[in-house]
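Quick one: structure below, then a few questions.
Here the complex is missing a single protein chain, while all its other protein chains stay put.
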Amino acid sequence: MSETHEGMDVGYVAKLACIDLTEEETVLFQSQLDQVLHYVEQLNELDVSAVEPTAHAVPVFNVLRKDELGTSLNHEEVMANAPSSADGHIRVPKIIEQ
Amino acid sequence: MADLHKHTLAELSEKLSSGACTSVDIVNDVLASIDSTDGKIGAYLTLDRDDALAQANLADERRANGENLPLLGIPIAIKDLLNVKGQPCTCSSKILEGYIAPYDATVISKLRKAGAVLLGRVNMDEFAMGSSTENAALGKTSNPWNLEHVPGGSSGGSAACVSADEAIAALGSDTGGSIRQPAAFCGCVGVKPTYGRVSRYGLTAFASSLDQIGPLTKTVKDSAILLETLCGHDPLDSSSLKMDVPAFGKNLTADTSLVGMKLGLPKEYFVEGMDPEVEKVVREAIEHCKSLGAEIVEVSLPNAKYAIAVYYIIATAEASANLARFDGIRYGMRIDGKNPADLYAKTRSAGFGQEVKRRIILGTYVLSSGYYDAYYKKAQKVRTLIRKDFTDAFKTCDAILAPVTPTPAYKKGDKTDDPLKMYLDDILTTPINLAGNCALSVPCGFSSSGMPIGLHIIGDDFQEETILKVGHAYEQSTEWHKQRPSL
Partner (left out) sequence: MKYEATIGLETHVMQKTNTKMFCGCKYEYGAKPNTHVCPTCLGYPGALPVMNEKAIELICKAGMLLGCEINPNSKWDRKNYFYPDMAKNYQITQADEPLCLGGEVTVEVEGEMKTFSLERIHQEENAAKNTHVAGASLVDYNRAGTALMEIVSDPCMSSAADALAYMTYVKQIMQYGGISNCDQEKGQMRSDVNVSVKPVGQKELGSKVEIKNMNSFAFIQDAIEYEIERQINLLESGGSVVQETRGYNPDRGETFTQRTKENAHDYRYFPEPDLMPVKVSSEQMEQWRSELPEMPTPRRKRYVETLGLPEYDAGVLTASMEVSDWFEETMKHTKNAKAVSNFIMGEMLRLLSEQGLKIADAKVTPEKLAQIVALIDAKTISTGGGKQIFEVLFNEGGDPQKIMEAKGLAQVSDDSALEGWADEAMANNPKPVEEYKAGNPASINFLMGQVMKSSRGKANPGAVMQMLKQKLDG
């Protein structure tokens, strides 16, 4: 972490997260999150090279369901929640192939 | 009939059962209480009186037809991140403006089946991110014990409404302390069940591997009764476990003896910077447990001090993905843009509050290319160590006693400018979420300025019965839980 933490580029990360920040927010978050990242560096005290990571609090496997039909939503309900729709579809601004 | 709202769930259950009152009576009293005090407290975001009374009527009918379930007719407030079919579910965020849930969360289905009255939706920190309910876009909530103070968070509305007798009980969710901390701040009881005990289906996710739904109530017994209904395997939640659900409520007896119980005292849990009043009150509570016959043993949780660092990496990383779905496309608020990316950015910037943005950015960063191993993977490994600490500790004790928070409820605005300071307050609650085991908070005294203080009773995986037993014995042999705020 010490080698990686040179302070994050808040603007770049916000873009990855699809959030526009104002200039004030960028400056504020930069200093606040740098503090948090600095705090987090204490994890470097620990040698965890031989430790397995924990992704789930409980060790459970193979939680499966049968390939059987469940209940789908009513189409009108789905459309009522959509901010914009057309022809039974959800309408979005034109997608430009990126 | 007066003041039914001041009774406990267990008492009202008795009254309903004996015919001393009806659900409509209770709901009317609770609504009257909300009318008179919620202007000061600000716990409720939405309240549908007619719907609540209709549910109460239905519950009374069910009872007339011979049903006699403990929750039948009991009004319960719902934290605003649980989906209830046909109702909004704002998560205290502008971004979910206009969203109407088309389905019931599993806990809601269970409550309906049990005949509880879904009373209304209560305030919280936006997407459960916060410890004071100050990060809420749609309303401010005050601590019933002192309106200048925060109710805690993120289930601040749930704790405040129970403490102010504006609901008989409430549902909250706990990702890093969000049930236990507001319960401690507001002088009520709150339980974070073992991860996998209660289905998360329908709970708007903050951090999926940490979130659990749990009760906030006036007494330990009330929590036990409510928890029993909430627990159980759910095929819709892959992390829900197939475990038998004990009769939590019935198994709590009048016997307050703790003879034969070994209670652990973690030496690392009286942290630097802890309010001396909190330490004093909690140590007295531990002495009290000893007087009830418990043997107090010292235990060690050496890695607990890393919990905040680990928690704020794992929780924000999961949140950055969980909250990506709030994009203005399928539901909720939309601010149009010239292309989808523009729409996302505009909608999310306007729809999310500052703390949510801050955490999404932190979480995005710790997962981003080149940083994953240094932050996320490392945090997952330390999480393993924290979990092991608890496993080891429970080899020598039945439950662990500790404070819930380093300080009692503070004044509004005290910590809003310093996120790290706010995060550090979660030092005593987050280790339990990371390890996955269960814990509760029970009132154990007051600060000199009259703010409640909570005793943290921590149990091993699936040992809810043990912590409820200890909590109940402590509570029933003390008077703290009988004190109510004067409003």
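All chains are identified by letter, namely A and B, in their written order; residue positions are counted from 1 within each chain.
Keep in mind that, in the parts below, contacts are C-beta pairs under 8 Å (C-beta built on N, C-alpha and C of every residue); 3 or more make two chains touch, one makes a residue touch a chain.
None of these values were measured; they are calculated from a predicted model.
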Considering the complete assembly, the absent chain touches shown chains A, B
Considering the complete complex, identify which of B:Asn65, B:Ser369, B:Ser448 or B:Ser486 is in touch with the unshown chain. B:Ser369
Given that one chain is not shown, which residue among B:Ile76, B:Ala205, B:Ala294 or B:Val310 touches it? B:Ala205
In the full complex, chain B touches the hidden chain through residues 81-83, 89, 91, 96, 99, 101-103, 105, 200-205, 207-209, 235-239, 317-318, 320-321, 324-327, 329-331, 340-341, 344, 364, 367-369, 372, 376, 380
Going by the touch rule given at the top, which residues of chain A touch the chain that is not shown? 16, 18, 55-56, 60-73, 75, 78-79, 86-95, 97-98
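Methods note: only the chains that are shown with their structure count from here on.
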Centroid distance [mean C-alpha coordinates] between chain B and chain A, Å: 23
Residues of chain B defined as touching chain A within the complex: 98-100, 102-103, 194-196, 209-210, 235, 238-239, 241, 303, 306, 308-310, 312-313, 320, 324, 327-334, 336-346, 348-349, 352, 354, 357-358, 360-362, 364-365, 368, 370-371, 374-375, 377-385, 387, 419-420, 423, 433-436, 461
Quick check on the complex: what are the chain A residues that touch chain B? 1, 3-5, 8, 10, 13-14, 16-21, 25, 29, 32-33, 35-36, 39-40, 42-43, 46, 48, 51-58, 60, 63, 65, 73-74, 77-78, 80-84, 90, 92-96
